[in-house]
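For this depiction, one protein chain was excluded, whereas all remaining protein chains were kept in their positions.
Coming up: chain A.
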C-alpha cells in the first residue's frame, strides 16, 4: 500500500471508513487518497465492499466510522446533493420520463444554473459523448451504450469535482465495452476529471486506471499503478485476481541471502524472498514469463493438457501438481510438438517467481 504516493494525496481523502450491514462488516477501516485529476479503480470480487465505499463517497451511504474529505473540505456528513460529486450508475439510472436533453439538463436546473445557458451546456456535453442527434429521444428508447453515454454527459454537465463510476460497462457487450473504455478515458483526461471507478473486471481496471486499489473482504489489499500491480502483486489474492498466473503450493527447504529453495510437487523451484525454512508458501509465475522448451534456472516438466489459440498468442495449459490445478504458459506461436499429452519442459527466471505466504482459504479457492 505504499507504492507511488501521488504528489497531491488529499484531493479525495478517505480515512478509516467502516461500515457494517447488520452482523456483517462490509468495510473495515479503509484509507484511500486520490490526487486531483487521477483515475483510481476499486477492483475486487462482488461483496468486497467496493460499491459500499463508492456509495459512502457519494453520500448515499453513511459510514459507521471514518471520514471523507474532498478538496480540503470534510464532507462526511454532507448530504449527496451538496457534495459536487457526479455518479454514473451501473444501470445508468436515466430518468425515464425525460428526454435525453432533459436528463442532461436536470442537474443544471437543480443547481440553479441560469436558464439561458442550460441549452448550450446540454448540447455541448451531448456533443462530447456523440449523442447530440438523440437529444429529443426518451431515455429508455436508447441502447445500453447510448444510455451510458447520456449518463456520463449528465454526470459531467454539472462540472462535479469528482466523478464516481459504478461498473458502467458491465451491461455492454465486449467489443462496445472496449471502445467505450477508450472514449471515456480520453474524455475524462481532456476535461481533467478526477474519477473513482468501481469494477470487478481486471482488464477494465488495467486499461483505464492511473492506480488500482485491489479490494478483498472490506479492505484494500494493494494500491498501485497497473504495471506494479501486475508485476509485483502484494498478496496471493492480488496475484490471483489480477491477470493469469500459475500458482504452485510449496514448502521452503533452504533460505539465505534473500534466496529460497522451495520444494513443490513439480520439483524444486528457486525464488527470491525471505521466509523461514519449513514455511508453507504459494509460488506464482505469470504465463508470459514461462518459456516452453529449453532450460532455465527453474525448469520443470509437465504434460500438456490443452492449447487455446487466441490469435495474437496461444495459451498452453499443463497438468499441475494435482488434477485440477493447472500450469499456464503463454507463447506467441503454438510450439512444435505441442499436442495434448506431450510432456514439455518449462523454464523461467528466478526473479520471475513470486512468493507469498500460503493462505489456507486461498488454496481452497484457487
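We take it that a residue touches a chain if its C-beta (ideal position, glycine included) is under 8 Å from a C-beta of that chain, and two chains touch if they have at least 3 such contacts; residues count from 1.
To be clear about the criterion, contacts and distances are computed from a predicted model.
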{"item": "Among \"Cation acetate symporter\", \"ABC transporter permease\", \"Probable glycine dehydrogenase (decarboxylating) subunit 2\" or \"Peroxiredoxin\", the UniProt name of the subunit that does not appear here", "value": "\"ABC transporter permease\""}
{"item": "Residue in contact with the excluded chain [from A:14, A:58 or A:292]", "value": "A:58"}
{"item": "Hidden partner chain, touching residue among A:83, A:149 or A:247", "value": "A:83"}
{"item": "From A:14, A:94 or A:319, residue that would touch the chain that is not displayed", "value": "A:94"}
{"item": "Sole residue of A:111, A:124 or A:232 that reaches the chain not shown, by the stated touch rule", "value": "A:111"}
{"item": "Touching residues (missing chain, whole complex) on chain A", "value": "58-60, 79-83, 85-87, 89, 91, 93-98, 106-107, 110-111, 138, 140, 154-155, 158, 164"}
